[in-house]
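Yeah, one chain of the complex is gone here, protein chain that is, but the others are all in their spots.
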Amino acid sequence: MSGELKLLKPGTYFMMGNIACVEAALIAGCEFYAGYPITPSNEIAEHMSRRMPQLGRHFIQMEDEIGSIVAVCGASAAGVKAMTATSGPGFSLMMETIGLAAMLELPCVIVDVQRAGPSTGIPTFVGQGDVMQARWGSHGDYELVVYAPSSVQEFFDLTIEAFNTSEWLRIPVIVLSDEVVGHMYGRLVVPEHDKITIINRKRYTGPKEAYLPYSHESLVPAFVAAGDGYRIHMTGLTHDERGYPSLEIEDSHRLVERLVMKVRKNARSLWKYETFYIDDADVIVVTFGITARSSEEAVRRARSEGLKVGMIKLLTLWPFPEEPIRIASQYARRILVAEINMGQLIHPVREVAECPVAGINYPIGYAPPPEYILDGIRAAV
Amino acid sequence: MGQKVVLRERIVDESPRDDLIRRERFPHIWCPGCGLGTVLKCYVEAIAASNIPPDKHVIVSGIGCTGRIAGYVRLDSYHVTHGRPIAFAEGMKIVRPDLEVTVISGDGDLVTIGGNHFIHAVRRNVDINVFLVNNFIYGMTGNQMGSTTPLGAKSSTSPYGCPEPPFNLPLLAAALGAPFVARWTTLHVRQLADAMKRAMNVKGFAFIEIISPCPVGFGSYNDLRDGRDYIKLFLENCIVDHSADLNKVGITLKPGEPIILGNFIDREAPTYHDLELEVFKKAGWLK
Partner (left out) sequence: MRWDIRWAGFGGQGVIRAGEILGRAAVKQGYDSSMRPMYGPEKTGGWSRADVVISDEPIVFPLIVRPDILVVMSMDGMIRDGHSLKEGGLLLVDDELVNGLVRCNPSKIYGVRATNIADSLGRRIVANIVMLGAFAKAVGIVDPQKLLETIIETFPKAADLNRKAFQLGMENVREVELQPIKPVKVAGTHEV
């Protein structure tokens, strides 16, 4: 009864993005999925419900998205890799608990298949309006990592990456997909499994007396699971290194600083991005997700018109890849931020760019056609 | 004289259940006359008597006065967000069926903000214990009414008397199929500890409603200002009836309308774990 045999075999597939996400999670070692039905993420739950029991792993459909992410935290505290998937309204419901996961330092993966909003919006149409919420949605100071795929292959790759990062840093990691990337079928190449890097959280196995569950000695304390015999305490209250509630300002400072710094200090190794034709570009389009596919086509067409245009596709949205954007902005005359919203990613870009920044915004529920981006580029050139 | 000092030191510094209590965290935050110390005591006694090693016991609690209980028990203990301990416990129990997972939290936490998780966890019959401490009020936030505040009772947000009828929790849990349903007060220490021990050995969702005094909060609004007022109430107004009609065990706190206590339900029903194993078989994982 080896589960390994039932994982998606290496090879070339034509697969839906949401399904690729599930298969990636299984390969990454996800053992618990909790979710609540919501379009356009449903295929993830549906496929999970079929696949998890085949591997002796756990699928549960919870009563709402709050219960889903909380159950994911519970499973993670018990030592297993766990995830949930949702879309706009459900993502909003999860916000409080994303803060809990950050505070308790419970690794988990949240997939948000973005749809057109606000509110119920258009469930079957695409949006990219959750960029800021993904980063700032829960109250208080914390940092997490947000990846944004623009293809089925990237959805697969970044889901595995999300598990790895969450295990490495003991943080919630969000895969900020979108309706098009989720529902789109595309070519997927699955490498040999032993070529896929899998990271598991560092477990503590030393003497019980010496164990501090929230030690500040390193940025990421070693983990123990429920039932390991260490009898730990975890609380969403501000806590000291023992995990006990504390009203000491010093404890609060050290804790919050560590929660933030474990992401900030590792930002460089978390930044994932791809550049296209930026070496001599006067205008650079910064974009992500499905909009990156429109933009790349637009940039190619602009080049064929003789326009000096380049593009940076961000695969990591948070921590924001400041350095590549700043450096690009020192050579370009203008940066354009293309996104399916009224302007969200443009803010961190503007914060670091040393040249003027403008938005190409397309808020109507479709992926912008390349022509639309091209018009924006022509206007900027 | 010297003997007296030794006696005092022994009382303060040692407890037969020190292995289960985080003594370094005492004194606790609970008010004089509060019943939570008794709940804590009963819980650790039940653990000691449960025949399940303490390392396998896990406690999850939410927010509020009762929520702090997880922090005082020397077990793997999780103090999570408001209303969510049951969902957290479900995730934990599903991936680690060998753990004995107990949720201890308040009425506001478990059946008001967290009511949806409560009803669905009972329906699923996840094999966890839920010990709900009902003090009829939101104590920690300043004595606001909640879904268990008796009709007409006063609180900081019901100055004219609570305008809503409260939950009848044993009826709710039983109607949803809970295999074990009990209600005791913090005065009924032996029965409560025994019920907790039984709950730990019951297969499936075991529910105990614990009626607990809150003289500083609820009591100050409703003529129960002293812990002794509650003891009198529990002594004089409680009836133990294990086979009570659960339709009639709603709490009114009116004179002549007693609080009915007992181990009302103890039955077998397939647990979430049992049913998941069936799924594993159909999926081909298990033969």
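In this document, chain identifiers A and B correspond to the written order of the chains, with residue numbering beginning at 1 in each.
Going forward, a residue touches a chain if its C-beta (ideal position, glycine included) is under 8 Å from a C-beta of that chain, and two chains touch if they have at least 3 such contacts.
Remember, it's a predicted structure, so these values are computed and weren't measured experimentally.
Enquirer: What are the shown chains in contact with the chain that isn't displayed?
Expert: Counted over the whole complex, the chain not pictured touches A.
Enquirer: Out of A:Ala20, A:Ala116, A:Val180 or A:Ala353, which touches the unshown chain?
Expert: Checking the options A:Ala20, A:Ala116, A:Val180 or A:Ala353, the one contacting the hidden chain is A:Val180.
Enquirer: Among A:Gln128, A:Thr235, A:Ser294 or A:Asn361, which residue is in contact with the omitted chain in the full complex?
Expert: With A:Gln128, A:Thr235, A:Ser294 or A:Asn361 as choices, the missing chain is touched by A:Ser294.
Enquirer: Can you tell me which of A:Ala102, A:Ala367 or A:Ala380 touches the chain that was removed from the display?
Expert: Once the missing chain is taken into account, the touching residue is A:Ala367.
Enquirer: Under the stated touch rule, tell me which residues of chain A contact the chain that is not displayed.
Expert: 12-14, 123-124, 151-152, 180, 183-187, 290, 293-294, 296-297, 300, 366-367, 369-371
Just so it is clear, only the chains that are shown with their structure count from here on.
Enquirer: With chain centres taken as the means of their Cα atoms, state the distance from chain A to chain B in Å.
Expert: About 38 Å separates the centre of chain A from that of chain B.
Enquirer: Which of the residues in chain B end up touching chain A in this complex?
Expert: Result: residues 22, 25, 54-56, 58, 60, 70-71, 74-81, 84, 87-96, 98-99, 116-117, 119-120, 276, 279-280, 282-286 of chain B touch chain A.
Enquirer: Of all residues in chain A, which touch chain B in the complex?
Expert: It is residues 1, 31-32, 34, 50, 53-56, 58, 60, 62-64, 66-68, 70-80, 82, 96-97, 100, 104, 225-237, 244-245 of chain A that touch chain B.
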